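Before I ask anything, let me first share the structure, which is written out below as structure tokens.
Coming up: chain A.
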Amino acid sequence: MSRLHIECEINGEDAEFLCDTDESLLDALRDEVGLTGAKEGCGTGDCGACSIILNGNLICACLAFAPEAQGSVIETVEGMANEEQLHPLQTAFLEHAALQCGICTPGFLIASKSLLERNPDPTETEVRYAIAGNLCRCTGYDKIVRAILVAAKEMKQNPMKGAKS
Partner candidate 1 sequence: MSVVTKENSAKQSYKYVGTRPVRHDGLEKVNGKARFAADITKPRMIHGLVLRSPHAHAKILSIDTTEAEAMPGVKAVVSASDFPLPKKDEGFPHRSKNLIARDKVRYEGQAVAAVAATTRRQAREAAAKIIVNYQELPNVMTIDEAMAEDATLVHENLITKGSDSKTAKPSNIAERDFYERGDIDVGFAEADFVYEHEFTTESLHQGYIEPHACLADTGKDGRSEIWCSSQGHFMVRSATANMLGWETSRIKVVPAEIGGGFGGKTTIYLEPLAVKLSEKADRPVKMVMSRDEVFKATGPTAGTKIRVKIGAKKSGEITAGKAWLAYQSGAFPGPWGMVGGWCVFACYNIPNVQIEAFEIILNRPVSIPYRAPSAPMAAYPTETVLDQIAKEIDMDPIDLRLLNAVKEGDVQLGDFGGKYPRIGIKETLEAIKNHPNYKIPLAPNQGRGIATGYWFNIAESSSATINLSEDGRAVVMTGSPDIGGSRVSMAIMAAEVIGIDVKLIQPVVGDTETVGFTDVTEGSRATYATGIAVVNAAKKIVSKLRERASIMWECNLEDVEWVDGRAIHKDGKESPMSITEITAKAKKTGGPLNAIGSLETKGQGPAFSTQLCDLEVDPETGKVTILRYTTAQDAGTAIHPSYVEGQMQGGVVQGIGMALNEEYIYNQKGILENPGFLDYRMPVASDLPMIDTVIVEVPNPKHPYGVRGVGEVGIVPPLAAVANAIHDAIGVRLREAPMSPVKVLKALNQKNGKN
Partner candidate 2 sequence: MIKVLLGSNLKNFTNGVEEIELEASSVKSLITEMDRRYPGIADALESGFALAIDGEVIANPGYEKLADVSEVRFLSPLQGG
């Protein structure tokens, strides 16, 4: 079976890779492109560890086929920081100890980035429902929710500096 050649934009840069027709986008990102930030926790779209943003939409990369990436714009955790600074969510997660083992962290960062792009001033309840698709087994979610609320406040006061796609 011959492989498909896919061209797309990942984290603001042109990217290309080869994939099988039935390969998941998660596997393509991890194995073909070398971006291992997104993780496979379940392979069935239930844990959110593979969360990425595809054409502005928050998705589980394990539920998308790699060929769907053709001509698309993809954002992963590796692209959240820019040359100037970490994303305020990344800083808030670190400062508020919103991670313990860290395996779910890329997924939460992407999911909360997507939330704040749609809703820059969420309530605690809105945050909890927006990240309900991301499982964390270590933290009990308390510090994650606090970090997201802190980052939201920070982003309203100090919009992120530096180039973004």
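Picked so that all candidates are chains of the complex that A comes from, given by their letters.
As a convention for this text, a residue touches a chain if its C-beta (ideal position, glycine included) is under 8 Å from a C-beta of that chain, and two chains touch if they have at least 3 such contacts; residues count from 1.
Predicted model only: the values in this text are computed from it and were never measured.
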{"item": "Candidate touching chain A in this complex, from 1 or 2", "value": "1"}
{"item": "Chain A residues within the candidate 1 interface of the complex", "value": "20, 30, 35-44, 46-47, 49, 76-78, 80-81, 86, 90, 93-97, 99-106, 109, 124-125, 127-129, 131-146"}
